[in-house]
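Here the complex is missing one protein chain, while the rest keep their positions.
Our next item is chain A:
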Amino acid sequence: MNERKTIDLEQGWDFMQKGITKLKNILEGLPEPQFSSEDYMMLYTTIYNMCTQKPPHDYSQQLYDKYRESFEEYITSTVLPSLREKHDEFMLRELVRRWSNHKVMVRWLSRFFHYLDRYFIARRSLPPLNEVGLACFRDLVYQEVNGKVRDAVISLIDQEREGEQIDRALLKNVLDIFVEIGMGQMEYYENDFEASMLNDTAAYYSRKASNWILEDSCPDYMLKAEECLKREKDRVSHYLHSSSEPKLLEKVQNELLSVYATQLLEKEHSGCHALLRDDKVDDLSRMYRLFSKIPKGLDPVSSMFKQHVTAEGTTLVKQAEDAASTKKAEKRDVVGLQEQVFVRKVIELHDKYLAYVNDCFMNHTLFHKALKEAFEIFCNKGVAGSSSAELLATFCDNILKKGGSEKLSDEAIEDTLEKVVKLLAYISDKDLFAEFYRKKLARRLLFDKSANDEHERSILTKLKQQCGGQFTSKMEGMVTDLTLAKENQSHFEEYLNNNPNVSPGIDLTVTVLTTGFWPSYKSFDLNLPAEMVKCVEVFREFYQTKTKHRKLTWIYSLGTCNINGKFEPKTMELIVTTYQASALLLFNLSDRLSYQEIMTQLNLSDDDVVRLLHSLSCAKYKILLKEPNTKTISPTDYFEFNSKFTDKMRRIKIPLPPVDEKKKVIEDVDKDRRYAIDASIVRIMKSRKVLGYQQLVMECVEQLGRMFKPDVKAIKKRIEDLITRDYLERDKENPNLFRYLA
């Protein structure tokens, strides 16, 4: 390349000036041919040359200054005047046009001067051309008009809120200027526009809410609020910067919801209570959606939900209570049906509100907790002297036994059992339930009253899942025992077939049970008739061939017998208990016996004798004649076989009403609790050695809470008992402190 001719500043800038004027003309829309690549190359080359000449002819600094001056000159002479003469929307349009032109100008000019960027600016760490160009607009135009622009924009937004159509694209473009002018920083948008917009929004909705809260019902208000929030969200997506969304929604939620939360939720005829009462699930869902967004917004909703469910449940308790008290005057047999209905209703109530929690309240833990607490309150009340633990156990029994009052399909039974087990979670006396359940299970199993083995096993699985293996281990043992007993019986029959010389004389079925799994029963009380004594001997011999180290204990009170009664009209088969049979067989040897004689010969207690003689002489079937012929048994009575007795059936069952076991169950549970508390205290103290009273009680309650809610007084008594038994001592200095004595 040849030696280049030096260009002086004047000359070079003249050339540049021409190019710049051409660019301005194009921007102003004046007729002017587009830049050709040749034009562009020439301009670029001029700059290149002027910057690469040897000092003092290196004009980089001058050109850098002139670059900025060109913008300043254009803005002051053309842009600002045109903006100043326009207002409102027109001003906004003009600003948008000017900004977009300015960006074009920056792009082109910075290309012409590009060589400056590459060396001069880079070496001196000066602001790059692009930035200089944009900064000119910011300093001269934006700083002057941003206040006016902001007001115009906010006023347009308010117009849109009132339902007017506005040019969203224009707003989008204007707000983009606020963002772009920051060149990567959001502070211009945030300080010059967003802050005022948020304030205006708050004021706007504060005005609206203060009217709506007075005029509208709670559902209407919520509809409006939801709609407003939706529209504000739209607004953000259409023209606000996305970073504004959380701030904007927060403002709106605060004005519409937080400020009026209490007033809204407690509206007398349409508030949360009314919605729950009228089952307005849609409105409740909306309430959840709205209030889940504000801080602590759900607390009052869930607490009202809890109150409502508690009230509904308490009403059910009261209904059942009333029904039971009117029933009492009538027959005793029907008592129980009411409680059955009660449990059914509680299950329905639970279904209903669990659905609310799942659907309306989106499974939120706060509502699960409210539901749980509400059910815990009324589920532990009990009805008409029966604890809820007993009611649930009876309810299960009714479903699981043959001929119970509920007629259900298999699926319905499964479903109901599932729900009963769920309710059990709310019962604090789970141990009491277990004891009642075991009593009833024992009756079902031993008297062949269980309707379906699968259901028995299925509820045990469910209980096991919910309450743990320890809870059901005995019950499972009982069910297994019965299966084993059936096998054992067939072995026994085989044994009798193989040994014709041993014969019990009568058909005998024995159910061998494992002590410990089953509730405790009285044993070995009855003087067995000779016929039966032989049976017992034969079975014992058989059992010894099978096992050596097991002891058989006979529980006659659970036995049943089929005996033939040779009455004068016809012979009949009587199905009776072993007790009843033993009493009747006494009359094979004597015609007439006194109460005392019967009692001595049978070796039973007064209670038992009265009960069984009543069933044989005062109830439906009078197998024995009583002297005097009254309705109750007295120790001075005499009895005689009623040989004239007959009935249209050939086979009759003479029921012996079971003893009321409720008191015993409760006592048993109470005793077990004492052991449980002792064990828990010793466990805690063994690991802690020294512990304050309050904390000991607290830990004890916590440990035992899964099974029952121990009474603090009971714990105190156990602590004192343990002190007496030298497991613990009170600290000499501080009587609130206990020490473990190893």
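We adopt the following convention: a residue touches a chain if its C-beta (ideal position, glycine included) is under 8 Å from a C-beta of that chain, and two chains touch if they have at least 3 such contacts; residues count from 1.
The rule is simple: contacts and distances are computed from a predicted model.
Missing chain, UniProt protein name, picked from "Defective in cullin neddylation protein", "Piso0_002076 protein", "Prefoldin subunit 5" or "5'-3' exoribonuclease": "Defective in cullin neddylation protein".
Taking the complete complex into account, A:Thr724 is the one of A:Gln34, A:Thr632 or A:Thr724 that touches the chain left out. Remark: the residues of chain A touching the chain excluded from display are 693-694, 713, 716-717, 720, 723-724, 730, 735-736, 738.
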